[in-house]
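The complex is shown incomplete by one protein chain, all other protein chains being positioned as in the whole.
Per-chain residue numbering starts at 1, and chain names A, B and C are given in the order in which the chains are listed.
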Amino acid sequence: MTKSEMLRMYEQMLRIREFENQVFELYKQGLMPGLAHLYIGEEAVAVGACAALNENDYIVSTHRGHGHLIARGAETKPMMAEILGKKTGYCKGKGGSMHIVAYDKGILGANGIVGAGIPIATGAGYKSKLKGTKQVTLSFFGDAACNQGTFHESLNMAAVWKLPVVYIIENNLYGISVNINRVTAVEDLSVRAKGYGMPGVTIDGNNVLQVYETVRKAVTRARKDEGPTLIECKTYRWKGHHVGDPATEYRSRDEENEWKAKCPIKTFESYLLKNSIAEEDELEEIKNSIINEIQKAVQFAKESPYPEPEEAFEDLFA
Amino acid sequence: MTKSEMLRMYEQMLRIREFENQVFELYKQGLMPGLAHLYIGEEAVAVGACAALNENDYIVSTHRGHGHLIARGAETKPMMAEILGKKTGYCKGKGGSMHIVAYDKGILGANGIVGAGIPIATGAGYKSKLKGTKQVTLSFFGDAACNQGTFHESLNMAAVWKLPVVYIIENNLYGISVNINRVTAVEDLSVRAKGYGMPGVTIDGNNVLQVYETVRKAVTRARKDEGPTLIECKTYRWKGHHVGDPATEYRSRDEENEWKAKCPIKTFESYLLKNSIAEEDELEEIKNSIINEIQKAVQFAKESPYPEPEEAFEDLFA
Amino acid sequence: MKEITYADAICEALDEEMAKDENVILLGEDVGIIGGNFKTSVGLRDKYGEWRVKDTPISENSFVGIGIGCAFTGLRPVVELMFADFLAISMDQVANQAAKLRYMSGGQVKVPLTIRMPIGGGRSSAAQHSQSLQAWVAHIPGLKVVLPSTAAEAKGLLKTAIADDNPVIFMEHKMEYNKKYLVPKEEYTIPFGQANIVHEGEDLTIAATSNLVIKSKEAAQELDKEGIKVEVIDLRTLVPLDKETIINSVKKTGRLLIVDEGYLNFGISGEIALSIMNDVFYYLDAPIMRLGTASVPLPFSPALEFSVIPDTKKIYGKVKEIVG
Partner (left out) sequence: MKEITYADAICEALDEEMAKDENVILLGEDVGIIGGNFKTSVGLRDKYGEWRVKDTPISENSFVGIGIGCAFTGLRPVVELMFADFLAISMDQVANQAAKLRYMSGGQVKVPLTIRMPIGGGRSSAAQHSQSLQAWVAHIPGLKVVLPSTAAEAKGLLKTAIADDNPVIFMEHKMEYNKKYLVPKEEYTIPFGQANIVHEGEDLTIAATSNLVIKSKEAAQELDKEGIKVEVIDLRTLVPLDKETIINSVKKTGRLLIVDEGYLNFGISGEIALSIMNDVFYYLDAPIMRLGTASVPLPFSPALEFSVIPDTKKIYGKVKEIVG
């Protein structure tokens, strides 16, 4: 990995972090309709994974999708505008935080139904396999999604048909308020891969280089038509389940602090500095440019017009 | 296991075989409405498994349910009457072959939706756990049902909550025309148990004693509140998927003959004789009494009246 | 009377029934430690223990099935779906199993199962978390379908649901949870199949469901001032449906407007109209009209969402249109 590739990953993690911070601000200011599920703390997963893709590959995201979208190259202006329900948003205000699609980036969509993106990702894989296009699809989903029937059904089909899909579990320990240990008896969710006949591995989801390396191998495997892989990334969401959840009742501040100490961005920053890959001021510059960019995205979103009521009746049928 | 217990198992296997033979006859004579899925060839699974139960335990069956019901003690007269759509049937003609319930025997129902009985069985287990009744539930289902989401979801919950349920896969190699190897990459479906954190084992489903022993251990475990077990029984259905399927297009006569040579009844018969547990004429007597019983069941069913059209409007709400 | 929220009223109904009958249990996502996504079961896990108030994994189809297995074997489970939209995931257990098992067994078993879920738009929850899918369940024989309006209605009807020996789909409106209402202090229940006239009038009948009953009443009060007397009927239960109350009212008023938040197309309003048509046809002074959610997925942006769902103003406008 070149220096510029590494700095790109660093930048992308920062972009997600700052984007989410500003989404939270907009929520607190009462400017955001509905809710949003923040990706803060999990940045290394999306960024490491998407760094392993080619331009014409696909990703399928979840309700906690901002991170995946940014990591895959979605633009922050139309994302932020969408989150505020504006006409200039990716979905013209029809989708909102949970449903952003950026088709031109191969982003087949976030999804509000837990587990529902997994078969869709598998279908994208089916198409690539059938057409021999060598495109790979990344399917992101949470620990809790691993208990939906779609996880099981889709992974089974992907394995038996050797589809070019990489399944990435973001195990942040919780599905809303429910700790994964209260609803699943196994320690590592990646063991389920054995039941389908595909490789499964559990890694540190806060280590962007490890995520990148692991996903890269899986992507290569998929591209060579050797089939899917299940990768479990252990990570943590720093904030509540959504912007309105204080996360006070079901987990401890100690636990939160323990994970914050393992901040994926800080960790990578130290790595870059310690190994003299980058200088402090270089990183500072990136930070400033990101803050600036996101500020502009917020401004763009705020200043954009709402859609006209009649637009509600458009875009139903092609 | 006592001699009389073994003879009881032998008798039950014969009862199923003869029952199914006569169901097939009724179909061929055009006396049976709809279709039926015959259990011929798989008798050792139901009989071995149900022999391990106490009187107040539960079973949940499938579309291929006649064998489970008989093994669990359902009476052949109201079963046959139900299959012919008669008023004297277990369900007064409303259910038919795929939907027989015999609540007084703890038979919570056959089910026409593949995989749908698994959560229902799991719920019966939940009740036993909550109430501390020590009742165990057997959940039967086929190899193809293992690819339904309900399999995954239910086994996960049973494992994490340590519910007293024993899950029994009848791997007869096919879901209708589809060989399990064409839709699943793993050799033994019992490996999936690991993904939930429960024990899983694959056994010879044509060996009634092995089925009995394996299920007995799992039942004991469940009764001691140690949780569920997944047991895969390798077996084979001798006939087509249902009475109308000649099974000519998707499997070979050689394969069929190979499995017929492993007939669970013949195998057990040889065992009983070789180990001098029973004499030929004892077994002959059992056979004759069974033929006689099923003949009476057929006669009962044939002679029973159909329900009156108005009865279609009864039994909707309690 | 006391003033409590709609969410509290539901919690009270659950609490009272759980206290009375230890076979009543509650299953669903996040119903335990945090007391439900909409705070409808706060404190119940502490009071009744984790086995009677169970946080489930995200496995809707199967935990509804677990509810059925429990109901089959002697319990009276209440299963919560976090959003009515998740009916789509659990529809097999709801419609092919719970609804049919008694009938298919020839009456051998009963399924005393209540399935609760929030419906409705208005919170920018977008297309997959805002649907009012009563048309799906009302269509399936074997399910009772309840749509309470106020907190008092929700409490009384939920207690009846839990005591019912049949599967009951209980649809709560998510915009109501935090609203306060007067609720009787003493214990009470509200029977199924008895619609409730919440506002009397002679000029036009509105038959409404869920919180559109409240909005219809608001519209009626506004119309009162203009001398247009609207009778507002809270349908309460779609199955069983109290046709008699609607018929009697329409015979008096000669006009009927049906108001429901489900998608208008192929929703419940056509059925309600047609099922009373024979009885009221020769009394009608105007065609039967209805209001529903426009037949598009619920859009996210509030600039779009409010244009597609019915509200007080739209009800008011429709009445004026009909009355002339």
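Methods note: a contact is a pair of C-beta atoms (placed from the backbone, for glycine too) under 8 Å apart; a residue touches a chain by one contact, two chains touch by 3 or more.
The structure displayed is predicted, hence computed values, not measured ones.
S.K.: Tell me which of A:Ile40, A:Val101 or A:Ile231 is the one touching the absent chain.
M.R.: A:Val101
S.K.: Quick one: say which of B:Ile113, B:Leu209, B:Ile277 or B:Ile291 touches the chain that got left out.
M.R.: Residue touching the absent chain, from the options given: B:Ile113.
S.K.: Out of C:Ile34, C:Ala88 or C:Val323, which residue would touch the omitted chain in the full complex?
M.R.: C:Ala88
S.K.: For the chain left off this view, which of C:Cys70, C:Leu113 or C:Ile140 is in contact with it?
M.R.: Missing-chain contact among the listed residues: C:Ile140.
S.K.: Among C:Arg76, C:Lys144, C:His173 or C:Arg290, choose the residue that contacts the chain missing from this document, as touch is defined above.
M.R.: Once the missing chain is taken into account, the touching residue is C:Arg290.
S.K.: For chain B, which positions touch the chain that isn't shown here?
M.R.: Chain B touches the missing chain through residues 33-35, 82, 85-86, 91, 93-99, 111-115, 144-145, 147-149, 175-178, 182-184, 249-250, 306-313, 316.
S.K.: Where does chain C touch the missing chain, residue by residue?
M.R.: 61, 85-89, 91-92, 94-96, 99-100, 103-104, 126-128, 135-136, 138-142, 238-239, 262-263, 265-275, 277-278, 281, 286-290, 295-297, 299-300
S.K.: What is the set of chain A residues that contact the non-displayed chain in the whole complex?
M.R.: Missing-chain contacts on chain A: residues 58, 60, 89-95, 99, 101-103, 108-109, 111, 113, 116, 118-131, 137, 149-150, 153-154, 156-157, 160, 314-318.
We adopt the following convention: only the chains that are shown with their structure count from here on.
S.K.: If each protein chain is taken as a node and each touching pair as an edge, is the resulting graph a line, ring, star, complete or other?
M.R.: complete
S.K.: Based on CA centres, what chain would you say lies at the far end from chain A?
M.R.: B
S.K.: Counting only Cα atoms for the centres, state how far chain A is from chain B in Å.
M.R.: Measuring from centre to centre gives 45 Å for this pair.
S.K.: Approximately how many whole Å separate the CA-defined centres of chain A and chain C?
M.R.: Chain centres of chain A and chain C, defined by C-alpha means, are spaced 36 Å apart.
S.K.: How many Å are there between the centre of chain B and the centre of chain C, using C-alpha atoms for each centre?
M.R.: One centre to the other, that is 40 Å.
S.K.: Mind pulling the chain B residues that touch 2 or more other chains?
M.R.: 149-150, 153, 156-157, 160
S.K.: Please output the residue numbers of chain C that touch at least 2 other chains, ranges allowed.
M.R.: 56-57, 59, 61-62
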